[in-house]
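Quick one: the structure is below, questions incoming.
Note that one protein chain is taken out, while the other chains of the complex remain in position.
In this document, chain identifiers A and B correspond to the written order of the chains, with residue numbering beginning at 1 in each.
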Amino acid sequence: MPKHELILLKNMMQPGYTGSLQDYERAGGYQALRKVVGKVPPAEVTTTVMKSGLRGRGGAGFPTGVKWGFLPKDYQGPRYLCCNADESEPGTFKDRQLIERDPHQILEGILLACYAIGAESAYIYIRGEFVLGARILESAIAEARTAGYIGANILDSGTTANVWVHRGAGAYICGEETALLESLEGKRGLPRVKPPFPATHGLYNKPTVVNNVETLANLPHIISRGPEWFSAIGSPPKSTGTRIFCVSGHVKRPGNYEVPMGVTFRELIYQEAGGMRSDKPIKAFIPGGASAPFLTPDSLDVKLDFESVAAAGSMLGSGGVTVMEEGTDMVWAALRLMEFFYHESCGKCSPCREGSSWLVQTMRRIVAKRGQMEDLETLVDLCKNIAGRTVCAFGDAEISPIMSTLKHWRPEYVRLIHEAEAANLITLKRPVARP
Amino acid sequence: MLKEKYGSEIAEILSHYPVRRSALIPLLYLAQQDEGYVSEAAMKEIAQMLRLTPPQVYEAATFYTMLNLKPVGKFHLQICKSLMCALVGADVVIGWVKAKLGIGPGETTADGLFTLSTVECLAACGTAPMMQVNEDYYERLTEEKFDRILADLKKDGICSLKTGPFMWPEPITVKRET
Partner (left out) sequence: MATTTDTVRVTIDGIPISVPKGTLVIEAARRVGVMIPHFCYHPKLKPDANCRMCLVEIEKMPKLQTSCSTVATEGMSIRTATTVVHDAHKSVLEFILANHPLDCPVCDQGGKCDLQDFSHQYTATTSRFAETKRIFQKEYFSPLIETEMNRCVQCLRCVRYCDEVMDVKALAPVGRGTMTEIKSFGDHPLDCEFCGGCVQICPVGAFTSRLSMYEYRPWMLKRADTVCNFCGDGCQITVQTKDQQLIEVNSAQGAGRNNGDLCARGFFGFHATSHPSRITAPLIRRNGALVEVTWEEALLLVAEQTNRLKQAHGPQAFGGLISGRCTNEELYLFQKFMRLTIGTNNLDSSARYGHLNGVQAMKRVQGTHRWTVAFEDIVQADVLLLVGTNITETNPITGLQVKEAVKKHDATLLTIEALQPAVGTISNITNLSQQHLSVAPAQFGAAVLGLLKAVIEESHVEGTLQQRASDYVASVTQAVRQISWDELAQSTGASRESFAQMASSVAKGRRVVVLAGQTLLRSHGGYGICLNLLDLLLLTGKLTDSGCGFAPLAEENNDQGAVEMGAVAELLPGALDLTNQDARAQMARAWKEEVPLAPGATLLEMIDRAQAGTIKALFVVGENPVGSLPPQTKVTEALSKLEFLVCQELFLTKTALLAHVVLPAASAMEKAGTFTNTEGHVQSVRPAINPVGDSRPDWEILSAFSVFLNSPLEYGDAKEILKEIRSVVPGYGSLGPTPIPPSVDRATVERYLTEGYRRDLATRYTLPTRTKPPEGTIQLGLTQSLFHSGKLSTHSKGLVQIEPSGLLQMNPLDAARFDIVTGDRVSLSNSGGEYTTTAKVLDRVPEGLAWFPDHFAQEALHLFHCAIDPETKVPSYRTASVSVRKRT
């Protein structure tokens, strides 16, 4: 029995809810859209969203209303909305639940956003692996089109809103907003240099807003129940509303849990997710997906909001909370995440491209018990050389696992290296260049 | 030729975008659906349709992991090996494939039925370990389930154990191997 009021997951928790248009409308869906389209000036919708304090739920946490406000005011021409359904951050699976179980909630959010920013076309960029999700969305769009919510002159308001599903084809980097736009334009998904920002030069170089699935799913509720209601939930003023946290790893009940922001990790892990799966206590946890630095059990009482987690030395990120029990090899864990980043590096910029390859190879060597003490210095140095020097945030993300595990569990690295030395397996003895 | 076979689908796809090039990935998927992989002839035809050069199509096709430039087995076993799945036994599942089918990552069985790929996070970390076979997810894998899946696929080409839409959290026992 969930303790907190569910907002985003509410409909789908009702027994027998299928996610169809009928079910959604019966549950009160599309009321927000009816309330707004043609009746409330678009700028007011933006102000409402600003007042609610809604921040992006994809990982960056940028205030949504402010992002919308960056679009050029006196510009005549096409604008676009992109729904970022490229959920690929390891540890994150909330968007898939929203897509597969309650697609219309997202569609209504998309339509509200289109109305607010003046976009006539919206693209749902959904990762290629979500085949079922893409089908469900397309079927929902067809339903919505028949009902007059999508198409030319929606709800007889004179506004046009077309929504298309665009499947990605397997690239984590396409979750980065400018890489998403490049991919949507039919090119390789390489991030663009910012500035200029998508708000002024986005899809096809036109003003564009890219929003995460969960962010958009919040919009109908904010419009229906008002920004004040929303901003009272969670940890106002900076982290308002609920978030769906994805708990995975060594817990009893891994899954998605929607809680107001400000709930502690302890509550999320032990109450919502049932606590550790066995008698082994918790050793480490990642608060926000693979890009977030690891935290120790000391941080269990940190609140799940943007500022608190940042203050604890990590980030709220995508909301993927991965729990590791005692006995987990932290070096192996860091390597496993590094393999992910190495595989997904787009290859555009030198530090990330060459750095990810170098880091993963060094980590493999350490885990395979062929490491040296100098490697630890090199690892830190390389990470420092990558941070802040790359085109996009992937560079800062890829160094998190290694930096944080080295910081908190250095003895495990050292032990592996000592084992290597003891087994006399070192074949490399070379001068180490001091930078 | 794609245009002859899928003329109306192609027209429908092109109608979604104000710039033709955006239809590139959808058309590459169409080609893959048709032949099982993206052939050079298909890429050349798509280039012509979108007024691109074949190198421009080729560079996009090779960037994305889901587009195969070479044929794969009838059932493409894509097992997630990211940390979150690995914490609860993904490596073991990969080991089962080696033991039961004799293939490693990137390899195909001799009868051309199964290809194994280890892939990155498929956004099913709460129901790990799991895999995707062609388009379908198979979550909360146990050895029993895994055997059944392989058998069903081999026999009927489909398996009722495929999961979706999104599964709710269930309590899990601790006796699972790590």
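Descriptive notes on the structure:
In the analysis below, a contact is a pair of C-beta atoms (placed from the backbone, for glycine too) under 8 Å apart; a residue touches a chain by one contact, two chains touch by 3 or more.
In this text the structure is predicted, and so the values were computed from the model without any measurement.
If you put the hidden chain back, the residue from A:A134, A:M261, A:V391 or A:I417 that touches it is A:V391. Interface with the hidden chain, as seen from chain B, comprises residues 40, 43, 47-48, 51-56, 58-59, 62-63. With the whole complex as reference, residues 171, 188, 193, 342-351, 353-358, 361-362, 365, 374, 378, 385, 388-391, 428, 430-435 of chain A touch the missing chain.
Throughout what follows, only the chains that are shown with their structure count from here on.
Once the centre of each chain is set as its mean CA position, chain A and chain B turn out to be 22 Å apart. Interface residues of chain A facing chain B in the complex, by the touch rule stated above, are 19, 78, 87-93, 95-97, 100-101, 121, 127-132, 136, 164, 166-172, 183-189, 204, 246-250, 252-256, 273-274, 277-278, 290, 320, 322, 324, 327-328, 333, 336-337, 339-340, 343-344, 346. Across the complex, chain A is touched by residues 16, 18-26, 28-29, 50, 59-60, 63-67, 81-84, 86-88, 120-128, 132, 135-137, 164-166, 168-174, 178 of chain B.
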